[in-house]
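With one protein chain withheld, the remaining protein chains of the complex are depicted in position.
Chain lettering (A, B and C) follows the sequence in which the chains are written, and residue indices restart at 1 in each chain.
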Amino acid sequence: MGENNLTGIYFCFPKNGNTDVVDISEVASYAGSIPEVTVTWHSGNLPLTDINSLAATIRNKSIKRIVIAGDTPGFEKAFFTKAMVSAGNNPEDIVLASFREHGAISRADTERAKAIVACAVFGVPFDLAAAPDESDVNTETLVIGGGISGIQASLEIADSGNMVYLVERTGTIGGHMAMFDKTFPTLDCAACILTPKMVEVGQHANIELMTYCEVRGITGTPGNYRVTILKKARRVNLATCIGCGTCSEKCPATAPSEFDEGTTLRKAIYIPFPQAVPNKYLIDADSCRYVQEGKCGVCAKVCPVEYCINLEEKDQEIELTVGNIIVATGFKPFDAKKIERFGYGRFPNVVTSLEFERLINAAGPTGGEIVFRTQDKKGNWIFSPDSNKPKSIGIVHCVGSRDENHNKYCSRVCCMYSLKLAHLVKEKLPDADVYEYFIDMRSFGKGYEEFYERIKGEGIHIIRGRTAKIEEKGRQLMMRSEDMLNDKLIEQNVDMVILSIGLEPRQDAKEVAKMLGITTTDEGWFNELNYINDPVSTFTGGIFIAGTCQGPKDIPDAVAQGAAAASGVLKSISNTKIKQSVKDLTLDKIESQAKQLTNI
Amino acid sequence: MDFEPKIVSFLCNWCSYTGADLAGTSRMKYAPNIRVIRIMCSGRVEPTFVLKAFREGADGVLICGCHPGDCHYHEGNYKCLRRYHLLQKYLKQMGIQGERLKLEWVSASEGKQFADLADSFTETIRGLGPCKVKENVETLA
Amino acid sequence: MEEQRIGVYLCWCGTNIAKMVDVESIAEEVGKLPNVVIAKNYKYMCSDPGQELIVNDIKEHNLNRVVVSACSPRIHELTFRKALENAGLNPYLFEMANIREQVSWVHTDRTAATRKARQLVKAAINRVVFHEPLDKRSVDINPATLIIGGGVSGLSAALEIGEAGKKVFIVEKNSKLGGHTADIDLTYPYMYSAGQMLDSMVQRANDNPNIEIFLESEVDEIFGYVGNFESKVKDKNGKETELNFGNVIVATGLKPFDAGKIDNYGYGKLPNVVTSVEFEKMLKTGNILTKEGKEPKNVAIIHCVGSRNPDYHEYCSRICCMVAMKFANQIKSALPDSNVYELYADMRAFGKGCEEFYSLSSSKNILFLMFDQKEGLPLIKKAGSGDNCDMIIEMEEKLSGENIEVPADMVILMVGMEAQDNAKDIAHQVGVSMCGNDFYIEKHPKLDPVATTTDGVYIVGGCQAPKDITDSVSQARAAAARILASIAYGSVEVEVTTASVNEDVCCGCQTCIKVCPYTAISFDEEKNVSVVNEVLCKGCGTCGSTCPTGAIKCKHFTDVQILSQIEGLMTLEEV
Partner (left out) sequence: MNNRVDPDFIKSLNKFGRKDWNACMHCGNCTAVCTLTDRGVLFPRKDIRTLQMGLTSKLATSVEPWMCYYCGDCTDTCPRDANPGELMMTLRRWLTAKYDWTGLSGLFYRSFTSLVIAFLLVAVAIIVIGFIKKFNQADIMHFGHSLEFWMIIGVFCLILVPNIFRMFYFTVIKPKVGAPFGSYITGFFSLIGNMFTQVKTLKCDKQSLRWFEHFLVVIGYLGLLVITVYLDWFGTINQIIIYAGYITGGLVFFFTLLLMFSRLSKGSQLTKYSHSTDWFFIIWLFLMGLTAFLVRVFIDTGLLTDHFWLYMVHLIILAQWGILLVPFGKWTHFLYRSFAIYFSNAKTSGLKLKGQL
């Protein structure tokens, strides 16, 4: 460093109106105090325009290096590169101090922002300087969420001979994937490929499966976390239940089946679905008459096993100590009711894609028959096998996604699963007309584009133009859209409409993040340590994120991430040391470590 | 008493056997004439097995494997398919109607399809009447 | 053959079985059969008392074979095998008859169901007679790992394993690590510096004693099997190094499509038509200039060059849309008063933060024009004198249906990505299979995206299919997880129910070698017989059924086992 290597720092102010951001002026004054820095300047909120004057400044002040600091300073880089070149400098000597990249997002992170700037000035990669101390690690791991990512992560770790606690909120593992019929683009059935893995989890010697449980609190430090888990009263003894189903047969109380997206009814004592793991019954307190009204208790009477059903069972809390935690809490589907123009909830045959997955599933409410939604005696809208079949079906893409009024982001999977559903409809109802309305067809993955081409060849009408509204026309539904590639306005009458709903963070994502001490995006997706090259670690040591809780993803990507998170865990177990949290590093520590690295 | 076909069927462990189990777990009903032998892959099915079945008095033999492309061992089901066509020729020479041997793809999710298949195949065989092979062999012997 | 002492156990499964099958009578009958020492029926065989029943009987009546007829073996075979083990009996001396899923739950006529159940039990008894004790086998894992390719995927995998304290060899054919990422200026969607990111990764790799890097080197053929591979690394001076390793990660990445193949775009003929790769260099060096050294007023970016087009590659290259968007932003930053046109087909902004990036870019006066390759590519022509621009792009704009002209001083072709030229050779060397596009095939497209059908060999990053840095890193780490797990475990279980060759009977026709999907069978020239490598064999039995001389025996699914099972099914018809 020193005289012959003068550094100028440019600060970009955030362009959006967001107020809770890093205090730029404070960081700027700090930067001014670093000896190597000659000049710091910023444009306030104005965008840069005059390259020549900038080049002049660089020349006059004989600046050799430039640091661009800000939330996402990369947007200004090309401008500076040009200026540096015209000032006769080496464009390689531009360093980005990106606050977002290293997790300095809100005003509270101003200290870290300073550290980021410091590292940039010293020319030391931030993640090298910001290396936390290491400590011993407990070899046991907690995995939160029993969806496909959680399952994958658990198996990877358990196979290494280390203990895993897999905590799942519902009565069975499997997550959303278990609900799907086929999976794109290969169309192999979700259950066939998933259930063997579920069974494996259930039987694995190193996995303690804790279904119907929720994580309530976490204390301690990386490598040595103490976790409080709420074991909800299942009221059926997992050890002795032999899954014969007599109880369910006799149970008088019913409720909409969560697993079938409420498209059919289940009993109050039930197994979520035939291949559930553990394949044991559980009692849903909200719909159980005994729990609610204190009478009934038929299940306990008919149960062939003694003391298997205990209606008096209460919730209890368990304490665990683990070294690492993998968060794989997944997503929640967008609530289609929010878009009134589509009439979901008003028109019985406007269904969500997830409902349709159940409807078309061979193991679903109708054994895979595509039928109209009908009302049963009690007035519940359900799919019953004996009702009629639609002759035409419309599919609406991007429901709740790519929309400033709802979710700005793209949900990544809808295009493909919509194509898949279209294909499945054709398979089951070859004479049915299928109309698919999309904005951009995002078939990006391996074999996806080929799948798209295949579907096009199956006589499905694929139309570019977002459906704007759905109205009831007699017994049918009218979808109004613009077919912009053929310069037409389409008012298409169909019997049934599938809304390809997007993915949303779980409603309690932000609380969970708080409990774990990790951060989320504005929407509530968990933030990774580095979006580009560390997508599964977080700023908290020993806590990893996997699958759709980090952002929408398809199955292969979720699986890969699950495994990737496992690798983070195995890394620390394998060298018996774990890194503490990056977020806890002080400015001084990072500064000094950076200085050391420069001296090397 | 009227004729009750005896049917031996070979199911691959990964798709068809699982499918047959699914038919059970979802309580689908089908004819009790099918007797299942579990093998790892339809590619394992030897001609001898089929002939043995007929020799022992089976009226029909049903082989089920994963759908093309889904084979757990990549292409065992294709191997089986090839062998099946040869077998068909051979059976005819032996005076056994080709319809008595059937090869079908049943995936792990197709419990319903398996149940239907069991019924339809039973009916086919019922239509064909008893297979005489066993008696013939015994009279010869 | 020692005396057969078989114990038969029928399960009621509460009423699930008993309701439809007369288990007691069956127990009574089969009890009379030869070799059957005891036949019992119990309410719940799977329950702990049920299992104790078996264990005790084995000890008491020193049984050496056990048959349980209950639910599907897919549910409880393991349970009962464990029971046998607890009783000190080899778990494979066990057979299960499925009389719930495939009898009691699917039939309605009790007599018929009972008859069927009886036959299944008899068949199981027939079969179990010929069962042989099999020993679980496992091979030790060499903790070292070979990584082919030092791009961002290979690098992340190396760091993951190396920093876990395990040995890693990276073999990179170029003179520096980083692959394509090293040529990139910024990454989308947050415009982070690829260089800075890579610097730290490379530094970590260099500083790590566990990571051994071979630059400008290539791997020779790889021999051995999971846990115990060996190969040679040759550097450019022909210097060879022997390597032994337990796992292989293939991270050979991909290469850009050759834009010269598409006439319409005049790449190579028109000086100011450049590829996205060349433009990245311009961005890094900071001079976005035409060949004439002028700043371009109009810059056109053409998407899907070589992608989504059956004439070249049908697949989508996954990242070009976002890279193009990134270019547009950088151009607008460096040349604020230039016009940027994006000629696209579908805007694939699917990643985290990408759709937001798209809408942000839209607000920067970037003009998005849609074309459809199926109905003809845009045509780039040299502009006339009066046009005051260098080139004219003629295209049919799909969103307006207009035939339009787009002025351009520079055209950037977003070239797609395709498999490396030497993909096939590598595939042969490591023994992975390829799909039509020369990308490597994963073990399972969804649930096993990084493993291959060859145990111990993993494919990550671009060589499996085009993908961006983030997704490549996830894959790399996924593979690392597998490897770390296997190392930690120290050994891998290998299939027990494998095939084996009876050398006296084998005629050396080598048919089996042709049909084996795992190249597990090799030929012993001297003895002139086939030899099964039981580590590679997965026990599908295809070879067994193909073998003309019956020399191949498929353990636990031997001919005699199955044939006698058939007999069992057919006997006891009219009791």
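Going forward, a contact is a pair of C-beta atoms (placed from the backbone, for glycine too) under 8 Å apart; a residue touches a chain by one contact, two chains touch by 3 or more.
Remember, it's a predicted structure, so these values are computed and weren't measured experimentally.
Engineer: Would you mind listing the shown chains in contact with the chain that isn't displayed?
Structural biologist: Contacts of the omitted chain with visible chains: A, C.
Engineer: Check each of C:Y358, C:F371 or C:F557 against the chain that is not shown and name the one that touches it.
Structural biologist: Only one listed residue reaches the unshown chain, and that is C:Y358.
Engineer: Among the options C:C354, C:L369 or C:C516, which residue touches the chain absent from this view?
Structural biologist: C:L369
Engineer: If I consider the whole complex, including the chain that's not displayed, which of A:R289, A:K338 or A:R480 touches that chain?
Structural biologist: A:R480
Engineer: Looking at the full complex, which residue from C:Y225, C:F279, C:Y341 or C:F557 touches the chain that isn't shown here?
Structural biologist: Among C:Y225, C:F279, C:Y341 or C:F557, only C:Y341 touches the chain that is not shown.
Engineer: Give me the chain A residues in contact with the hidden chain, please.
Structural biologist: Listed in rising order, the touching residues are 341, 398, 402-405, 439, 464-469, 480-482, 484, 487-489.
Engineer: List the residues of chain C that touch the chain left out of this view.
Structural biologist: So the residues of chain C touching the missing chain come out as 339, 341, 347, 358-359, 362-370, 397, 399-400, 402-407.
Note that in this section only the chains that are shown with their structure count from here on.
Engineer: By the contact definition above, name the pair with the higher C-beta contact count: B-C or A-B.
Structural biologist: Of the two interfaces, B-C and A-B, more C-beta pairs touch across B-C.
Engineer: Please compute the C-alpha centroid of chain A, do the same for chain C, then give the distance between them in whole Å.
Structural biologist: Spacing between the chain centres: roughly 23 Å.
Engineer: Roughly how far is chain A from chain B, centre to centre by C-alpha average, rounded to an integer in Å?
Structural biologist: Chain centroid spacing, chain A to chain B, equals 45 Å.
Engineer: For chain B, which residues are shared contacts with two or more other chains?
Structural biologist: Only 18, 25 qualify.
Engineer: Of all the residues in chain A, which ones touch at least 2 other chains?
Structural biologist: 186, 188
Engineer: For the complex, which residues does chain A have touching chain B?
Structural biologist: Result: residues 181, 186, 188-189, 191-192, 195, 274-275, 361-363, 367-368 of chain A touch chain B.
Engineer: Within the complex, which stretch of chain B touches chain C?
Structural biologist: Touching chain C from chain B are residues 4, 6, 8, 17-18, 20-21, 23-25, 27-30, 32, 35-41, 43-46, 48-49, 52-53, 56-58, 72-76, 79, 83, 115.
Engineer: Taking the touch rule as given, give the residues of chain B at its contact with chain A in the complex, in rising order.
Structural biologist: 15, 18, 22, 25-26, 69-70, 107-113
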